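Okay, structure first, notes after.
The complex appears here minus one protein chain, its other protein chains still in place.
On to chain A.
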Amino acid sequence: MSAPDPMAEIRASFFIECEELLEALQDGLEAMADDSGDLETINVVFRAVHSIKGGAGAFGLEGLVRFAHRYETVLDAVRSNTLVADGDAIKLFFRAADHLSDLVRESRDDGILPEAEGNAILTELDALLGDHGVAEEDEAEIEFQPLGLSLDLGLADLPAPAPARFTIHFAPEPELYETGNEPYMILRALAELGSCEVTCLTDKVPQLTEFAPEASYLKWTVVLTADVQEAEIVSIFEFVDGLCALTIAPIPSDVPAPQDVSNDPLPELPEMPDLPDLTPPPAPAAEPEPAQPPAPAAKAKATPQSAAKSVVRVDLDRIERLVNLVGELVINQAMLSQSLESSGLSPHSDAMNGLEEFQRLTRDIQDSVMMIRAQPVKSLFQRMSRIVRECSAAVRKDVRLVTEGDTTEVDKTVIERLSDPLTHMIRNAVDHGLEPTQNRLAAGKPEQGVVKLTAAHRSGRVIIEVSDDGGGINREKVKQIATDKGLIAADASLTDTEIDNLLFLPGFSTASEVSDLSGRGVGMDVVRNAIQALGGRITITSTPGEGTTFSISLPLTLAVLDGMVVQVAGETMVLPLNLVIETLTIDHSNLEQTRPGLNVVRVRGEFVSLFDLGVELGYRSAQDSYLDAVVLLIADEGGSRAALIVDEIQDQRQVVIKGLDESFYRAPGIAAATILGDGQIALILDPSDIIAQAQGSTLAIAPNLMELTS
């Protein structure tokens, strides 16, 4: 390996490939577990482990090779039907896959391989094979030794006693030609060992009338003088061993060398390329052409689309830079349009038309850049299936993880930052969400609990849900705990949703006994903060006896947003456009007051609560009359709707999201900020949060919350 650099690169690429293989392994095992696999599934599983072993061997990662090899041996037994993979075996395979992925990671980071755990799993794997396995293992160990024979012709290294001489008789069988071997090459390799005297025996070549084009007629006798061991000569014939009559006999040294073992046996050789013409194109003689070959060719035609796509690997930093630049481009473009508009150009002028085109292009570039960063959530979900396995084993519950929407693509950063919150939610679902087995049976549910993890795109956002089929939230208990901890007033009257939301309060824990699993000092409040930091929201729905669903709604990208720019009490603000359903004006016919201070607006026969954005944000006190006010009808993912009063709608445009860092007070209802075309800073609102605040679902809590956090 001459250059270390390309090796390092291949090594890096190997570990990336390992991730893919591990993913395929997981998929395969899952298919085996729920019996949806076919004959090919076990092959895929086997190949994944096999390829990891192959690559690991090339990089001398012995611990990895050793484990992969024995794992593979067991999988091979399943593949060849000598072992039936039952439920327990598949569970073990999952654990082995988990361990394999640990080994891959440790090998990549040059960490310490967890030997003890590996050995325990290997012992169990070997046990699956029984006696048969042990025998096979021994054989396999030997089999994996680097082969000594091979093609080591290293002449230079050998000590040079008196040159030995050998007589070699070499008579190819037709099969030698059929396998693509070529006597010329073998003779040439012999010539490289030392000086050769080659005689071609043509006495078997028949008359032309009897000549069979594909028969083997020629034989050779070679007298080789070279400082080599016989084994080296044998190694040259390794590939044709059994395909020719071969004798290699040392010539005793007292036999005088023929005078003319000249130093140039090679001049003879250049003629030999003609041999194939002489001995006609080597191929099976009278045998008919095998009938199968056309079939694979046809198959090749049938499935070309599944050929691997070509892939370019790019440093993430470069993409980040591109994303940032595109963000700047969007701002710049907005500034340009603003200045062109204010210069009084006609909207139909070439400049304005060009600008429109420019806008469209910017949008396309942006979408494309976002697509580069998007990744399927599958890898994330697979990590979660491991969490489920590990933690269900820890709390001794039988749990199955069902995933949906694995192919949903989400920004890479979002995927990475979702890992911790999701892990916590999954642990919660297994530990707290699902009832103990005896309770499940008593409730007439199947013993095996189901945790479901789904991802989907919905109206420009990504919705990720974690649900369980457990007992649902015990609201009595939640309320009791909240009261005991002084989080709510004892006499507070809360709706179900409000009680559920208590779970998100800092320091709240419902498990009466803290298990070693989810009682890690991390509460749902941390989960919510993590989600909010991603510009997302988390909501709970729970039905007693049927289960609980946590729903996370995230923006597709962290960089840009389609926004509606509005004026409220002299402030410019931005609302996410995808939440705005429609705009309307208030008049006598649609304004109603249900009770003092609570106005509703009638929209197509439905009443929607009306909020003055200026009041909710604390810019002003409630107006006397809202007649003729402009109203934005908004709806959040949960489907709840509200009408927000604003002073003026200014524009719809893309804005670049600039996060508000920790040094800013985290004001309710404010998601982020942006820079507008005129260089002004505007706040980006989170309407759902505003509605939640205004509707009072958190009002009862808020004062206490302030106390706790201050």
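Please note the rule applied: a residue touches a chain if its C-beta (ideal position, glycine included) is under 8 Å from a C-beta of that chain, and two chains touch if they have at least 3 such contacts; residues count from 1.
The criterion applied here is as follows: contacts and distances are computed from a predicted model.
According to UniProt, the chain absent from the figure is "Fis family transcriptional regulator", selected among "Amino acid ABC transporter", "ATP synthase subunit c", "Fis family transcriptional regulator" or "Cytochrome o ubiquinol oxidase subunit I".
Looking at A:Ala31, A:Ala58 or A:Leu584, the residue that reaches the missing chain in the full complex is A:Ala58. Within the full complex, the residue among A:Met185, A:Leu316 or A:Leu441 touching the omitted chain is A:Met185. Listed by residue number, the positions of chain A touching the unshown chain are 1-3, 6-7, 9-10, 13-14, 17, 40, 43-44, 46-47, 50-51, 53-55, 57-58, 60, 143-144, 146-147, 150-153, 177-182, 184-186, 188-189, 236, 238-239, 242-243, 276, 281-283, 289-290, 292-294, 296-297, 299-300, 303-304, 306-308.
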